[in-house]
Structures are given as structure tokens and as C-alpha cells.
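Complex shown without one protein chain; remaining protein chains in place.
Moving on, here comes subunit A:
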Amino acid sequence: MAAPLLPPPPDPQFVLRGTQSAVNALHFCGGTQAQGCPLLFSGSQSGLVHIWSLQTRRAVATLDGHGGQSVTWLQTLPQGPQLLSQGRDLQLCLWDLAEGRNTIVDSVHLKSVGFCRSSILVEEQLRWMLAVPGKDNDEVQILEMPSKTSVCTLKPEADAKPGMPMCLGLWQADTSLRPLLLVGYEDGSVALWDISERKVCSRIACHGEPVMGLDFDSQKARGISGSAGKELAVWSLDGQQALQVRHIHELTNPGIADIMIRPDRKILATAGWDHRIRIFHWRTMKPLAVLAFHSASVHCVAFAADGLLAAGSKDQRISIWSLYPHT
């Protein structure tokens, strides 16, 4: 083999320490906008949200809004510096961060205690759609924000029994205005919902274990999902809105906590329970790197708009990587 010719795996560009508890959620913000230096938000097990400056590599602020319960999901809104944070205290908080403020301006009460991360779809300025796990075990609720009006509740047919939703992905094709939702369920299946018609367009069973993370590339109509099992599944969407499994990639160790495709759709990263971050080429699914830096399971990965990769782990560290930079 040509193994000796391959370069050794790279080291992280830098490491952020100081969350003092396991890192569960990461989100990049800015970098290209005028609002200043790029920021990284991290949500920790202890319920705190840290805001890191990537320039000084220090935490610039800490948000405490979830009463010591773990923060599972972070997302910024495009209008103004507003942050959404989902915690296991069943609150989804909207933070106003403009001009150094850090106050909760709004919050949504969630009804599910699961680990399912929410998802948003920004339709136009000041109006966005939010998908959250619903009241019943297998439901997904769609809310119109910021009015918090419930649009609908997506409940699978009675005989389907897919279990709890584990991960959500709201998206909209460029050509149509119909919002679509991808849901990874507990039984290992991935389903595509048409929200306006409230029905399942297609559902594939691509994993034997609960789906833990998915990401979708709307331009190529192709997505990827990872589960608690050993396999990564690449599936695609055809013209009739039907999902098809394209490729199954076998991993060395089971368990994928999070999965994300880089915004330029060249590579993707997975967060593994085996302490490793894996990088794949998105088009060919060729494995590119196995980053073994963390000493405990990696919980989340996030890509910045400029391609920087962040990974948060149970070992309380956030590692920042610069791989295969944009050309």
C-alpha cells in the first residue's frame, strides 16, 4: 500500500478550553458580515452558552438561560445578532445579542424531553419557520415565527411506528416554495415530509439503529445520515420526491453524534462516539482524514462560512481545524 506516502493527520489549528463541561452544541456566526469578528457559540452540558471570539480565542460572553440544563442546539438568525438556543429545560430561547446585550427576548416552550435538535428555515426577513419535536412521542411540530403560531403537527400514520424523531432538517428547494422537512427517526429510517400537504413523501429505512444526525445538500438533492450503528448512509432525492439509498459507508467504530456538510459542499465531517472526527469527500464519499484529538466522544461538529471546522467533545474541549481550504 501507499500508506507511508500519505501525510500524517493534521493537528487542530487551536483548541478552546474553559467550558468546564461537555460541549453539546456549536454554531459559527459571522466572519463575512459587517458585524465584526467571527464568533463561535458553544452550548454546554451545564446549560451555559459561551460566545468565543475566533480572533482572540477567548470567551467573550457567557449566556445562562437554561437553568443548568444541557444546551442541545444553537442557531443564529440572519437579521441582527439573534441567537436561538434549545435546552433540555424544555425552553427554546431567542437571545438578543446586539450591541453587547445578552437578554432573552422570547422563548418557546417545548413539549418533548428528547435529544432531538430543532431546525429553522428562514423564509423572508423577520419571518421564519421552526421545526421542533412535538408533544407526542413521534410528532414534529412546525411553528411560524416569530408569531409562535403552530402551523401544523406532523404525525406519522398510525401503523408506521417510526419511534421518536431524532434529528430534523428543514429545507426548501430553489425552484419551489414548498417547505420540506427531513426527519431521522428512532427506528433508523429517514422520512421526507411535505409540510404544506402534511404527508410523508417518502421514507427509507437506511439504518438499523436510531438516526443521530443528518445533513442535506439541496443543490445536489443528496443527503447523508449517521446513526448509532456503524454505517453512514448517503441518499438522494429524485424528481418524484422519493428517497433512494445511494451508498452505505461502513465505519470502524459505531456511533455518529453529528454530521455536517461544509457550506461549499466539498467535504463533510462526522462527530464520532469513538472520539474521532472523520472527514469525507462529499461527492465520492472517499475518506479523507480521521482526526483523533479528543479523548472522549465528540458531540457536535460545525463548519464556518469560510470553511473552518469546530468540534465539541465530552472532554470539555472545542477543537478548531482548518482542512482543505477553499481555493
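The criterion applied here is as follows: a contact is a pair of C-beta atoms (placed from the backbone, for glycine too) under 8 Å apart; a residue touches a chain by one contact, two chains touch by 3 or more; residues count from 1.
Here is the rule we go by: contacts and distances are computed from a predicted model.
Trainee: Between "Telomere length regulation protein TEL2 homolog", "3-methyl-2-oxobutanoate dehydrogenase (2-methylpropanoyl-transferring)", "Coatomer subunit gamma" or "serine C-palmitoyltransferase", which matches the UniProt record of the unshown chain?
Mentor: "Telomere length regulation protein TEL2 homolog"
Trainee: Using the touch definition up top, pick the residue from A:Val71, A:Cys167 or A:Ala289 that touches the left-out chain.
Mentor: Once the missing chain is taken into account, the touching residue is A:Ala289.
Trainee: Out of A:Val108, A:Leu182, A:Ile267 or A:Ile320, which is the one that touches the chain we can't see?
Mentor: Only one listed residue reaches the unshown chain, and that is A:Ile267.
Trainee: Quickly run down the residues of subunit A that touch the omitted chain.
Mentor: Contact residues on subunit A toward the absent chain are 3, 6-10, 220, 252-253, 265-267, 274-276, 281, 283-284, 286-290, 292, 324, 327.
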